[in-house]
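Dropping the structure in here first, questions after.
Note that this complex is displayed minus one protein chain, with the remaining chains in position.
Chain naming follows the written order as A and B, and within any one chain the residues start at number 1.
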Amino acid sequence: MTLTVDKVAKEFNRRSIFRDVSFSLSQGQSLAITGRNGSGKSTLIKVIAGLLSATRGTVAYTVDGNSLNVEDLRYHIGLVSPYLQLYDEFSGSENLELLSKIRSDLGSDSKRIQEVLEAVGLWERRSDYVRTYSSGMKQRLKYAFAVLHRPSLLLLDEPTSNLDQNGITMVAQVVAEQNRSGILIVATNDADEAAWCSSSIELGLP
Amino acid sequence: MSQFSSTYALIRKDVHSELRTRYALNALLMFVVTAVATILFALRSDQPTSSVLSGLYWVVVFFTAMSGLSRTFVSEEERGTTMTLQLIASPSTVYFAKLLFNTALTFSMTIAVTILYMTVFSNSFVIKTFSIFAGTVILGSLGFAAASTIIAAIVAKANTRGTLYPVLSFPILIVLLMTVMGATTKALDGEEFATALPDFQILIGYFLAMTGGSYLLFEYVWKD
Partner (left out) sequence: MYGRTRMTFVKYGSILLITFVLFAGIAIPLSPSPQNWLQFPVIPGLEEKARNILYHVPIAWTTVVAFLVSTFYGFRYLKTRNIDYDIKSVSSAGLGFMFCFLATVTGALWAKFNWGSFWNWDPRETSIFVLLLIYGAYFALRSALETEEKRATLSAVYSMIAGITVPFFIFVMPRIMSGLHPGAKGDAEGSGPVVQMKMSPNMLVLFLLGLLGFTLLYVWLLNLRVRIARIEYERSIHHD
C-alpha cells in the first residue's frame, strides 16, 4: 500500500489544529508523529484512519496500484488508540469474533484469533468479560484487534499506555513485524517509541 | 454478499448485548406497564370509546419508543464504541443493522401493548377487523422505526440527549401517528378493510420515503 497525505489541515470552530501536513509512505516505511500535548497528534491519526474528514487537503491510499475507496479502507487499516473502546459485556475472544464478522474480513477464523491472542498474552483470559480486564489487558486486546486482519497500514496512538515491561516488548514485536510487511505510523511523545520509525514529523510548530 | 453478513453480524452483536444486559427490554417493559397502569387508574371503570382507546394505544407506544429507541446509537456513543464501528463497518451496514433492530424492538412493544390492552380493557379494546389492525401495527412499526432511527443517530451526536429526542421526533412522527390512530379506530369499530386502504397507502409511502431519505442522509450524520 502507498499512503499519500497532501497539505492536510484540520480546523474545529475555525480554530486551526494543524495545517499543511504532507508526507508519503509505502511498504516498509514508518513515520513518527510527535508534538506536545494538544498539538493534534490524535486528530491527525484519526484523519489518516478515515475517521475524521480533513478541512483541507487530501489523503489517498493505493493498493496494488489501484486507488482505494474509503469504503474498503477498513480491510487494510488497524488502529490502537486511547479513544478506541471494545465491548465490555463480551469476552476477549467474543469481541474479536464479532468485530471481525462485522468487518467481514474473511481471513480471521478461530485459528487466527487464537494466534493473535497468544501473541498479545491474553489467551488464558480469552473467555473473561472485557469489563473484568485491567487497563493493561484492554490495551493488549486492542493490539489483538488491530493486527487480526494483517493490515497494510497500522496506526498507533500512544502505543505503550497502560502497559508493563512485558507489554512493551509485545508492542516492539508488533512494530518489527509491521515494519517488515507494511506501513507504520506512531503518534507519541516518547523518544524511544519515536525511534521505532524511520522518519518523523512534528506538529504544533508555529 | 459481505454487506448482508456484516449487517447480520452487527444485529447479532446488538441482540446478544441486549440479552446479556437486558437494559432496554426491562426499561421498555416497565414503561409500558407503568403507562397502562396510570391510564387504568385514570379511567377507573369507564369504558373509553374506540377513538380514545386507539389514541391511548399509540400514545403509549410513542412514549415507550421515545424512552428506548435512541439507545441503539446513544449507547455506542456513551461507551466510546462509535469509533470502533466507524472503523470496521460501512455506514449503510450500521444504518440497516440499527434500523432492523429498532423495528424488532418497536414491533415487540406494539405486541406487548396490544396484549396488555386486551387484558385490561377487555370489554372495549375488542379488535373487530383484525386485518386492519395487523396491517396498521406492522406498517406503523416500520414507519416508527424508520423515523426514530435517523433521529436517534442525530441525537447521539448532540449534548443534551435526553429531552432532545422526543422534541426532534414528534414533528416527524405526527403524520404517522394521525394515520395509525385513525386506522386503529377503524379496526376497533369493525369497519371494512377497504376503508383503511388510503391509510395504508400513506403508511407505506411514509415508510419508503423515510427509509430512503434516511439511508441517503445517514452517512452525513454518522461520519465526522
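We take it that a residue touches a chain if its C-beta (ideal position, glycine included) is under 8 Å from a C-beta of that chain, and two chains touch if they have at least 3 such contacts.
These numbers were taken from a predicted model, which means no experiment stands behind them.
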- Could you tell which one of B:A112, B:I150 or B:L188 touches the chain left off the display? B:I150
- Interface residues of chain A toward the undisplayed chain are 12-15
- What residue numbers in chain B mark contact with the hidden partner chain? 147, 150-151, 154, 157-160, 164, 167-168, 170-172, 174-175, 178, 182, 198-199, 202, 205-206, 209-210, 213-214, 217, 220-221, 224
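The rule is simple: only the chains that are shown with their structure count from here on.
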- Roughly how many whole angstrom separate the Cα centroids of chain A and chain B? 38
- Write out the stretch or stretches of chain A touching chain B in their complex. 49-53, 71, 74, 77, 79, 81, 83-90, 98-99, 101-104
- Enumerate the contact residues on chain B facing chain A in the complex. 2, 5-6, 9-10, 12-13, 16-17, 20-21, 79-81, 83-90, 93, 223-224
